[in-house]
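Right, I'll just put the structure down here and ask away after.
Yeah, one chain of the complex is gone here, protein chain that is, but the others are all in their spots.
Here the chain labels run A and B in written order, and each chain numbers its own residues starting at 1.
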Amino acid sequence: MKRILGILSFVGCAALFIGLIATYLLANSAAAPVLAAQVNGVATTSQGVLPHAFLKLNTYPDGEVPENFNSDHSPHSDWVSYGPSTTLQVPAHSLVTIEITNYDGGEVLNNDFFASVRGVEGQAIMNGQPFTSISPEHVGHTFTLRPAPANTTSDLFVSVPLQAVAEEDMPESGYTTKPNVVTFSFVVGEPGEFFWNCEYPCGDGTYAKFGNAMSAMRYMAGTLTVV
Amino acid sequence: MSPVSVSTRIRHFTKRTYVRHVFLLWIFFTIMVGLFAPLQSKLMGPAASTQMEVVQETMTLFTYMAAPVAGLIFAVVTYSLLAWRSKGFVAPQYEGTNSRGNGPTTVAWILVSSLLCVVLLIWGLAEMADGQTARGDERARIINVTGNQWVWNFDYIENGNVRSQELYLPVNEPVLFHVTSVDVNHSFWIVQMGVKVDANAGAVTDMRVTPTLIGDFDIRCAELCGLNHSAMFTKVHVVSQGDYLAWILKNGGHQ
Partner (left out) sequence: MSHTAEVTTAKKRKGLMRKLNVWTGIVFGVVVAVAAHYLAKRYIPMGADETGTVLMDRVVITTMFGWTIGFMAGVGAFVGPYRWMMNRDLDHDDQMWLAGKDAGMARYFRFTTDHKVVGIQYLVITMVLFAVGGTMAMMIRTQLMRADSTFLNNTWYNTLVGMHGIIMIIATIIMVSGPFGNFVLPIMIGARDMAFPRLNALSFWLIFAAVPVLLSAPFLGGISTGWTAYAPLSTQAPAGMDAYIVTIIIFAVSSAVAGANITTTAVTMRARGMTWNRTPIFVFGTVASVGVAIPAFPMFMASQIFSGLDRTQGAAFYDAANGGSGWLYANLFWLMGHPEVYVILLPALAALLELTPVFSRSPLFSFNSAVGGIAGITGLSMLVWAHHMYASGWAPDLNGPFMLTTELISIPTGMLFLVFIGTIWRGRVWGRLPMLAVYAMLFNFLIGGLTGIYMSDVPVDYALHGSMYITAHFHYTLMGGALTGMIGATAYWFPKMTGRMLNEKIGIPAFVIMQVGFNVTFMGMFLVGLQGQQRRVAHYDKLFENGNFISTMGAYTIGFGALMLLYTVITSWRRGEVASDNPWGAKTLEWMVPTPVPLENFEVPPVVTSDPYGFGGPDAYDLEYEEDRRPSDDLETERV
């Protein structure tokens, strides 16, 4: 009996310790706060009349603008990042319209596949003009969305390029006053998880520029949950 | 000591009770391990390509070949635990055998394992020489595959400027993939077709496959490629020749 108690207390203490480590990891794995889409009216889509949900995002060259979650919750607020949050939530069976304001410059894509608009409902619009692709040499960022592996109900693939702010419009300090605004829509179905990220090599690092902000969640990568 | 013929020795050996028990256990375990052979192919699902048929055939054959080997070892250790174990925590009262080896057994063991090894090798070389995996088949349709963190791109270069993110293949037609990467290493794996090759930056690797089933199958990246590695998957749609052509034309390609 004493022996069994000894074992159990030892294993219990160890399990408690491991649990503490797990709690630490859980806290450090936390996603940015949820940014839920606002539903406003209905829209006619290729898949019938659906509720219309809206999301507004921005991309600044760093995460220090106050509305960006990373400005005060991240050890790397100097990294380029999507804002205000990278954890998106949209209602099931709806048309989602995302408006992204890009304040960042940019250059050449690793893969010009992402210079074209792919998988959207209707047309993507940049600064009021419909567009289907931009020059792969002047890409600021992309918004590229795909289902999470566990999401077997959808094969949605959306990728939209964000035109870079022209070199001469990028100020030495502060942010540009001539951002590019891109709006696009896509239809989501059943509840499930999606991953999205940027495909423009805007991270740091010595290879393919996919380091830092591109290799960590919360900055240029996040999730979109259909609920 | 007069010489004794090998057959006599074997005959006397097989008369011993424990040898007979081990022999029965051997048969039992061989059957048990053999049962895993069809199970593996079943878990891998229906073979969607000629390559996968070979893979499943090989795994089944190897399991059947391995069954008696594994069965023998399981039989000896099980029997020794049942019959040759001295009960309790104290040291055994009796010593075991003082045999320091048995030449014929060792020689037979090495010969048999070498023989099995040669069979494996010949089988493997024959598969590779089929031309499906390494070389051959001039008529194959060429499709360029580009890995990118974290998307696959497919260029149907024989059908004009068509590019897609999900793969479309005509059934029963050999395909040759030229695989490369624009950034880090990926591995292009068509799961149900049993083929895979790494996508390397600055190099082109080849992979051949002949799909045999119409349907949708999985492509997964099998080489850790960074943050969203787990999301780097897509579908391959194997369709009839007519449907393939229709899809190509719809996407701005030509025949």
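The rule is simple: contacts are C-beta pairs under 8 Å (C-beta built on N, C-alpha and C of every residue); 3 or more make two chains touch, one makes a residue touch a chain.
Just so it is clear, the structure is predicted and the values come from calculations on it, not from any experiment.
Would you mind spotting which of B:24, B:142, B:224 or B:246 touches the chain that isn't drawn?
Among B:24, B:142, B:224 or B:246, only B:224 touches the chain that is not shown.
Who touches the missing chain here, B:40, B:144, B:172 or B:212?
B:40
What residue numbers in subunit B mark contact with the hidden partner chain?
1-5, 8-9, 12, 15-18, 40, 43-45, 51-52, 54-55, 58-59, 62, 66, 69-70, 72-74, 76-77, 80-81, 84-86, 89, 91-102, 105-106, 109-110, 113-114, 116-117, 120-121, 123-125, 127-128, 132-134, 179, 183-185, 187, 189, 191-192, 194-198, 200-203, 205-206, 218, 220-231, 233
Tell me which stretches of subunit A touch the chain missing from the display.
Counting only subunit A, the missing chain is touched by 3, 6-7, 10-11, 14-15, 18, 21-22, 25-26, 28-31, 148-152, 193, 203-208, 210-212, 215-217, 221.
Please note the rule applied: only the chains that are shown with their structure count from here on.
Could you please state the distance in Å, as a whole number, between where the Cα atoms of subunit A are centred and where those of subunit B are centred?
Subunit A and subunit B have C-alpha centres separated by 39 Å.
Give the list of subunit B residues in touch with subunit A in this complex.
Touching subunit A from subunit B are residues 146, 148-151, 153, 163, 165-166, 182-184, 201, 226-228, 230-231, 233, 235.
Per the contact definition, I'd like the list of subunit A residues that touch subunit B in the complex.
110-111, 113, 118, 144, 146-149, 155, 157, 159, 195, 197, 199, 207-208, 210, 214-217, 221
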